[in-house]
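Only a single protein chain was left out; the remaining protein chains are all shown in position.
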Amino acid sequence: MAVAAIGGDTHMGQTVILGVIGSDAHVVGITILEQALTAAGFDVENLGVQTSKAEFVSAAESEDAGAVLVSSLYGHAEQDCQGLHERLADADCDAVTYIGGNLAVGQNDWAETEDVFRELGFDRVFDAETDPEAVVASLERDLDHTTTETERVSVNS
Amino acid sequence: MAVAAIGGDTHMGQTVILGVIGSDAHVVGITILEQALTAAGFDVENLGVQTSKAEFVSAAESEDAGAVLVSSLYGHAEQDCQGLHERLADADCDAVTYIGGNLAVGQNDWAETEDVFRELGFDRVFDAETDPEAVVASLERDLDHTTTETERVSVNS
Amino acid sequence: MLRDDRIPGDQLRETASELRDRWPTGADADFEDAIEFHESLPASKRFADVLESADRPLLQPRAGVPRLDDQIELLVHLETEGGADLLPTTIDSYTRDNEYEKAAEGLAEARESGNDTLNGFPAVNHGVDACRELIQSVDAPVEVRHGTPDARLLAIVTLAGGFQSFEGGPISYNIPYTKEHDLEETIEHWQFVDRLCGAYTERGVRINREPFGPLTGTLVPPAIAIAVMIVEGLLAATQGVRSLTLGYGQVGNVVQDVAALRALRELGEEYLPDDAVVTTVFHEWMGGFPPDEARASGVIGLGGATAALARPDKVITKSPQEFQGVPTREANAAGLRTTRQLIDMMVEQEILIDGIDEEQNLIERTARSLVESVVSHGDGDVARGTVAAFDSGALDVPFAPSDSAAAAVLPARDDDGRVRILEWGDLAVPDETKEIHEARLDERARTEGRSRSFRMVADDVDAISDGKLIGRPTPSDGGGPGDGVDTRGGESDAD
Partner (left out) sequence: MLRDDRIPGDQLRETASELRDRWPTGADADFEDAIEFHESLPASKRFADVLESADRPLLQPRAGVPRLDDQIELLVHLETEGGADLLPTTIDSYTRDNEYEKAAEGLAEARESGNDTLNGFPAVNHGVDACRELIQSVDAPVEVRHGTPDARLLAIVTLAGGFQSFEGGPISYNIPYTKEHDLEETIEHWQFVDRLCGAYTERGVRINREPFGPLTGTLVPPAIAIAVMIVEGLLAATQGVRSLTLGYGQVGNVVQDVAALRALRELGEEYLPDDAVVTTVFHEWMGGFPPDEARASGVIGLGGATAALARPDKVITKSPQEFQGVPTREANAAGLRTTRQLIDMMVEQEILIDGIDEEQNLIERTARSLVESVVSHGDGDVARGTVAAFDSGALDVPFAPSDSAAAAVLPARDDDGRVRILEWGDLAVPDETKEIHEARLDERARTEGRSRSFRMVADDVDAISDGKLIGRPTPSDGGGPGDGVDTRGGESDAD
């Protein structure tokens, strides 16, 4: 793993919410991610492990988050994420949503797993081989993009 | 591997021919087999490695062998054994024939391999996991059996 | 108030009967009836005796699926095809959270769909009779393996169900496994579990207890793991446990692993009462695995080799599918056999390695100082001392998700690959020990031409899954041989 140089640019001040959903306690992945995102200049709100859907939604709402990053390792991701996107929508949260980690119980087919989480509403689905740098790169793209669009909209109105 | 107690009974004085066929030089298996068969009281004629069909046939003929044991490890057994049984028949040799070792190139299906060698005329086909004791037991059965039958035939004639 | 005192018999009974009302299956857990069932079991299923009398390291996998018939099949497979000496039953996550309702739903779904919708065996939902059927269907002794902070009802049901070993402890099943469970309460819950085991023990059914040594599984400094094992051992012994298997998770440095296992045994015997039989268990690498079965087999191989050198009483094996998810039974059995082959090829060899004593000494000094600190934090009471020591950070676990732990300690490997401590927080360790660690880490920093920092930690966390022991900085990051997995990981864009 390579970690980005400490002190990159700040990314539009948009907060990134990070947490492990459900009763999952695997903390190492988000610890590494938090460090990499912070080093890349993101404003990270790390909710830690065993975070409920409600906690994700209220954090996203109160921080006006640009992105919500959900981690799940222990194999119950699908059950744990049911309804999360509906609640985010109810809260008028338009953050991009990522999910990553070890998303199925057992030796499942990845393409299948991926579809399941797209159906649930996630914008991007990451497997457990994900390099933190790839997450940084993706977020940079998605958040700048979102920001630009928003700006354009306000100029036009 | 367990080796039978040294000095079992002698088995009807019928010679067992043993050798590695073709240009195969894997000698360890027949060394172990020779030792086990001898210890079990068989009269073993070990032709060694790289033995041609002709050598097998002439040894079987001149020793009036009760059994011909062909070993092959290097993956060319099928080619090497083509015509062996025809030649044995031509020489009026009615010895039981065994083949054993690693009988196919690559990761083949054993049942298939087995059929190939039965078609070629072998009475018994042994894989590379064969315990020498199993060979001893088989030979004891087959040679006693053969002898009895021969005797019965001569009584009837 | 929390105290390291034995729970009185009437209080045990009272709490037990209260707990048994929490879920319908609790009613079947009758103690006398259970004693009778245990007494009916053959000697080969007496966990403590089998383990303590073994003359070679015994192998045990992890395994748990929702349905009873599947679980039986799985265990029989691991016994016959894997050569497991001791069997596990791993409990699902809902049960660990005491969410028996959700576990019931998962189990029903599993029964209908045939899919494994739970990540383990919901023993409480299955109940006493199903557990006994499981015990009777296999030949080896069986342990309950879980990760449950409040495992009281689970213990009541499974021990009545014939299991003779129970994993976990108040620290080791709280700090690495939960965020919000209160440590004090968890200790009380485990005092109950240990007292229940003690009650069986008094009646001649010596239940084996196994504190979970690997903790967070991620670069845990040996002295920390050992200190936690001693503390949990002491708490269990107070409640009458007489068969204790102290655990340790492989860090991957051979000298350090052998030294740590020796230190664990040494200190275990020193600190724990004479009437408790102490054994040790070595867990094959508990951190992130390579996403490739062939390389995972290499990691398992090093585990087996280390076990052959250190000769613990038991080895918990990993499967080559560890990275991917819950392994197939075939992969699980494969992990057992790879380990067995290495142990059996090496165990008769005399391989004397230099420098183990020195490392062992360092580990023992550090572990002792942590244990003493716990004792003094509690004014001589280990239970209260544990809470206070975690509170002050005098005792701490790296990567602990729990609010009860400071998680200020950060480990990193030194230039030889031994796990040292980079950030100490308030860990109760002598200065002289800190100097040794710091000197070793400085050595590494020099070798790598970078300063000591969290980047070393992050690199070390990924190192073994990336194919190395030490997370050295690499000039280029990509490249390297393929890993047998189709995609080199990463995201799948939804657009």
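Here are some notes:
All chains are identified by letter, namely A, B and C, in their written order; residue positions are counted from 1 within each chain.
The rule we apply is simple: a contact is a pair of C-beta atoms (placed from the backbone, for glycine too) under 8 Å apart; a residue touches a chain by one contact, two chains touch by 3 or more.
Treat the numbers as computed from the prediction; the structure is a model and nothing was measured.
Every shown chain that the unseen chain touches in the whole complex is listed here: B, C. The chain not shown here is touched by just one of C:G217, C:G252 or C:G268, and that residue is C:G252.
The residue touching the chain not shown here, chosen from C:D21, C:E180 or C:D344, is C:D344. Residue C:G82 is the one among C:G26, C:P61, C:G82 or C:G161 that touches the chain not shown. Residues of chain C that touch the chain left out of view are 80-83, 252-255, 290, 292-302, 304-305, 330, 333-342, 344-346, 348-355, 415-417, 464, 467-470, 480-484. Against the chain not shown here, chain B presents residues 1-3, 20, 23-28, 31-32, 35-36, 48-50, 74-76, 98, 100, 102, 104-108, 110, 114, 118, 122-135, 138.
Everything below uses one rule, namely that only the chains that are shown with their structure count from here on.
If the chains shown are joined wherever they touch, the resulting network has some other arrangement, not a path, ring, star or complete graph. Greatest Cα centroid separation from chain A: this falls to B. Centre to centre, using the average C-alpha position, chain B and chain C are separated by 54 Å. The geometric centre of chain A is 68 Å away from that of chain B, both derived from CA atoms.
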